[in-house]
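What you see is the complex with one protein chain gone and the rest in place.
Let's turn to subunit A:
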Amino acid sequence: MRLTTLLSMAAKAAFPHDYRYGTSRPWTIAAQRLNPPGKKRRKVFVEPIANEDWRVLRGDTNIPCKSNSNQVEILSGKDKGKQGKVAQVIRRRNWVILEGLNTHYRYIGRSGDYRGTYIASEAPLLLKDVTLIDPTDRKPTDIEWRYTEEGERVRVSVRTGRIIPKPVYQRKDGIIPQQWKDGPKDTSPEDTLQKTYTPSLKTLEEEVMEKMNIQEDRRPRKSYWY
């Protein structure tokens, strides 16, 4: 293949505009079985919600020991009235998956004669079947995006007027940066933030050659590529 065509090929994985998103991520084997490349599935209609109007965030949590916990309550369905923490948000289908709620049971990891482990797996809920909860009185409220006096955009409950804080961002790999212990191959924060760059018009290679007194008078032969 020509070098220029190779260089211009997009590296990003693209999905067709009518791809049907499910609970598995699109690059997993389960999703590839359900949506092989040529297959057209029945269209599912999704209410378009703008990015600014999206109310529910991952980690809107249920931590019983804290008094100002963020929770989400289910309005309709099997677990109506229950409150829980948002484990995953799938924007393409307006889905919200809560931890341990709206579950059905299935066997997982079956092989040969072994029927597998019986686990509870959560089904996704549409955004309109779920509301946020006022942290102070633990009742479901409607939410609006409003601006504080400083100009910050916050979620405010319509009924009581209290601000719902954003949930603390937790990394998926469970690392808490403040509690991290540096290993032998980790650069310390002071060394990382030290500014040692002096701008100059030389490339790195030319600067290194100057520093190490390397003389190079030969020049490469001219060659052409397409």
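Everything below uses one rule, namely that contacts are C-beta pairs under 8 Å (C-beta built on N, C-alpha and C of every residue); 3 or more make two chains touch, one makes a residue touch a chain; residues count from 1.
The rule is short, and it goes like this: contacts and distances are computed from a predicted model.
J.: From the names "phenylalanine--tRNA ligase", "Tubulin epsilon and delta complex protein 1 isoform X3", "Protein Iojap, chloroplastic" or "39S ribosomal protein L41, mitochondrial", which one matches the UniProt record for the unseen chain?
T.: "39S ribosomal protein L41, mitochondrial"
J.: Touching the absent chain in the whole complex: find that residue among A:Arg42, A:His104, A:Arg153 or A:Lys185.
T.: The missing chain is touched by A:Lys185.
J.: In the complete complex, which positions of subunit A touch the hidden chain?
T.: So the residues of subunit A touching the missing chain come out as 33, 36-40, 175, 177-178, 180, 182-189, 191-193, 195, 197, 199-201, 203-206, 211-212, 214, 216, 219-220.
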